[in-house]
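Working notes for the structure below.
Right after this comes chain A.
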Amino acid sequence: MKLPARFRPVLFIVLLLVGWQVAIDRHPGQILPGPIAVAGGIVDLLRHGILFKYIVASLFRVTWGFSLAALLAIPLGLMLGWFQRGEMAFYPLIQIFRPISPLAWIPIAILWFGVGDSAAIFLIFVGCFFPMLLIAMSAVRNIPSIYINAGRNFGLSSSEFVTRVLYPAVIPQLLVGLRITLGIAWLVVVAAEMISVNSGLGFLIVDARNAGNRYDLVVAGMVIIGVIGLLLDLAMRSLENVKSFHWSSSEE
Partner candidate 1 sequence: MSLAEVITKSSGDGQKLKLEHLHMVYGQGAESVPVLEDVNLEVSDGEFVCIVGPSGCGKSTLLNVMAGFLPATGGTVTIDGEVVSGPDSRRILVFQERGVFPWLTVEGNIGFGLAKLSREERRQRIAHYVQAVRLQGFEHAYPSDLSGGMKQRLQVARALAVNPDILYLDEPFGALDFVTRVIMRGELHRIWQTERRTILFVTHDIDEAVQLADRVVVLSSRPARIQDILTIDIHHPRNISSPRYLELRDELLKQIGLAYEI
Partner candidate 2 sequence: MNSLAKPRMWERFFWPVFAAAALLALWHYSVRWTGTKVFPSPLSVEKGIVQLFHKHLLWADIGDSLRRVALGFGAAVIVAVPLGLFLGWSPTTNQVVNPVLQILRPISPIAWIPVAIIFFGVGDHPAIFLVFLASFFPIVVACVSGVSSVPPNLRSAGRNFGLSAPRLLMRVIFPAALPQILVGLRIALGIAWLVVVAAEMIAVDSGLGYLVIDSRNSGKRYDLVVAAMLMIGIIGLALDISIRSIERFKSVRWGFRNAS
């Protein structure tokens, strides 16, 4: 087909949606909604003003949890990565904590923070903290020793060294790490909201089902979650491109 390349994925998506709708129509009495019903659900949410409220609530929690994790994990990780003994000491511990799903922290979160926003933010924090820590540690470890020797060669003081060699050298990797962790945060917030709060996109999914089997809203919520997650990812990528322009072009 002589369709311009840019439109081909759109056509593909349209085909999938059509296929979905046809499959639904073939099975009347099916609980799962078709794309038309889902679109109707989205309009519904917009009309009741819920959509934006819930999106903002989810983003609010993500921002808090993610930022707190970054503020703590990055400096800590940079330090641990720099001092070999620090890394040796904490690496095994981190490796044990990391595979524990943030959701498994729910009982403790509720114990410490009660049910509500703080607990959800704590879960996001936990979900982001360990991956960020590891990425920061790895970023420092991967600084080519050439840079470090050059810094020493030019007689930089410690603070100058940090700002003029360390920080620029780790930024590209940290940005990639932040993007990945933001994706994790978005996954966790939805899961956390399905359990412990009463607003947000995750809550929407649980609530829509519980209060009347509104599966059109359930799937509408899923679609919106997907789209916003993708937008967050694209936003972070454009940030990467702005900054890393200076650095990655010097490599190879």
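Behind the choice of candidates: all candidates are chains of the complex that A comes from, given by their letters.
Simple rule for what comes next: a residue touches a chain if its C-beta (ideal position, glycine included) is under 8 Å from a C-beta of that chain, and two chains touch if they have at least 3 such contacts; residues count from 1.
A quick note: this is a predicted structure, and the numbers were derived from the prediction, not measured.
Undergrad: Pick the candidate touching chain A in this complex: 1 or 2?
TA: 2
Undergrad: Which bits of chain A are touching candidate 2 when the two form their complex?
TA: Interface residues on the chain A side: 5, 8-9, 11-13, 16, 31-32, 82-85, 88-93, 95-108, 110-111, 138, 141, 143, 145, 148, 183, 186-188, 190-191, 194-195, 202, 205-206, 209, 215, 218-219, 221-223, 225-230, 232-233.
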